[in-house]
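With one protein chain held back, the other chains of the complex are shown just where they sit.
The block that comes next holds subunit A.
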Amino acid sequence: MSHMHENAMTRGESHHTRRLPLLALALSAALVLVATMALLPVSALAMTTNKATARPNEDGGSGVIGAMDTRLTWEGTVGGDEEVSSITLSLPEGATFDHASTRITVLDGLNRTSIDGTATSSGNSVDVQFSEGIPAGSLVRLEITNMQFPADGGDYVVSGSYTTADGQSHALDDSAAITVIANTPLQAAVSWLDAQPWVAAWNSNPFLGMFFKPQLLLTSFASLFPGWLVCLGIVLACYPFAIVLGLAFAMLKTSRHKVLRAIAICYINLLRGTPLFLQIYIMFFGLPMVGINIDNNVLGVIVMAVNSSAYLAEIFRAGIQSIPQGQYEAAASLGMNGFQTMTSIILPQTVRRVIPTVTSDFITSYKDTSLLSSVGVMELMMFSKNLTTTSGNITPYMAAAIYYLIVTLPLIKVVGIIENNIARSERGGGPRPKRRAVAGASQQASKAEEELAASAEVSHAETAKPAADVFAALSAPFVSHPTVDLGGVADGE
């Protein structure tokens, strides 16, 4: 190239000095030709597009939704021998770069080069002029915040062009496609809320806007749902195990053998004496260290079951010990052995007494699943934490609170009803066995009242109808005992 240049110069100067302007024209034409010829065959040396990605803007999801603000990140490497002075990126029709701000990063390896630039956006393209040429081999990253993809979704590629320091313009390779989700009905509802004046007024209050932003509440409900299912799943899966384990340790603790008692006391005290949070950490980080790898959700169920079992053991123990000594003696007088006494006299009565406390413990366990979020179980709290981090708003926590309350409030109500029923029946309220005929409709309920007598019958007639009795015993607390006026008996209602 330089050789040709020199030849032309010498010829022009030595022979026809008057034709200098003409020659200069020819010369520049030749230069352009040479330059293009030099560039065309070596397209490998041109600027390459490394990738283009978009920040997910779906609340709680990983999708990119069209017609909603997101951030486009485009990365390219300047080819050899080039110096890039400007880059233009464009997206298909419908995308918009209006109101977008562009952050420019130029890197040489891992080191930042201090090159700045100005970005001008118009419609679906953005043009970035750099303050100085970007040297060959540099990595250029453009982060365009608050741009929007077209509303109807699909796969979009970022195309564009760049100019080199010598004024040449070249096309950029298309980026890999970015998948954009069409605006969902949920998103449409959010957009509708966005447009409402009352929503704007509501959100302008710092407290309401921070804690109960309607748009976010709506999207939070949708995206927290899987987390809620995980919470429910964990606590429902763990509770049967917790009850069985708890009952076993309650038996051990009330056992006559010193060693068995010691084992139960150690188990119960260790688990009740340490925070659940600590137990979760020990199990989740300790077990894998000794080579035991269990699925996060399953391990969550195990930890919750073990923790709950200790509390349940104490509840059951207290329940068993609250049954008056007379019941044991009565059972013994009927000729029952220890096992029979336990299963048909003591435990059915215990179950009735402990149901409110067990329900309360269930509520506690359900709420405590939130602690599992700290070790990466994708439950309700984890989802809302992520949402709050990305939105910078407390509303997702409020949505989570509502999800917790959906379960706990009815349960709390149930506990109240059971407690009332038990209190009433233990005070002597409710129909008497003698008045069964009078009570009529409450026959089912009155069964519970006679359960001592019933179980005594069972022991005589052995397998008479144990299933029905167990059901009656278990369901007794849930069935209301209509108060029957017994004349002289004042039941304090």
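Assume a contact is a pair of C-beta atoms (placed from the backbone, for glycine too) under 8 Å apart; a residue touches a chain by one contact, two chains touch by 3 or more; residues count from 1.
Throughout what follows, contacts and distances are computed from a predicted model.
Engineer: Not counting the visible chains, the remaining one has a UniProt entry; which protein name from "4Fe-4S dicluster protein", "ABC transporter substrate-binding protein", "Protein DltD" or "Cell shape-determining protein MreC" does it give?
Structural biologist: Record says "ABC transporter substrate-binding protein".
Engineer: Touching the absent chain in the whole complex: find that residue among A:S101, A:T120 or A:Q321.
Structural biologist: A:S101
Engineer: Could you tell which one of A:A54, A:V180 or A:L193 touches the chain left off the display?
Structural biologist: Candidates A:A54, A:V180 or A:L193; residue touching the omitted chain: A:A54.
Engineer: Using the definition of touch stated at the top, determine which of A:E143, A:D173 or A:E419 touches the missing chain.
Structural biologist: Among A:E143, A:D173 or A:E419, only A:E143 touches the chain that is not shown.
Engineer: Touching the hidden chain in the complete assembly: which of A:G137, A:P275, A:G376 or A:G428 does that?
Structural biologist: A:G376
Engineer: If the hidden chain were put back, which residues of subunit A would touch it?
Structural biologist: 53-56, 62, 71, 73, 101, 103, 105-107, 109-112, 139, 141, 143, 145-146, 284-285, 288-289, 293, 296, 374-376, 378, 385-386, 388-389, 392
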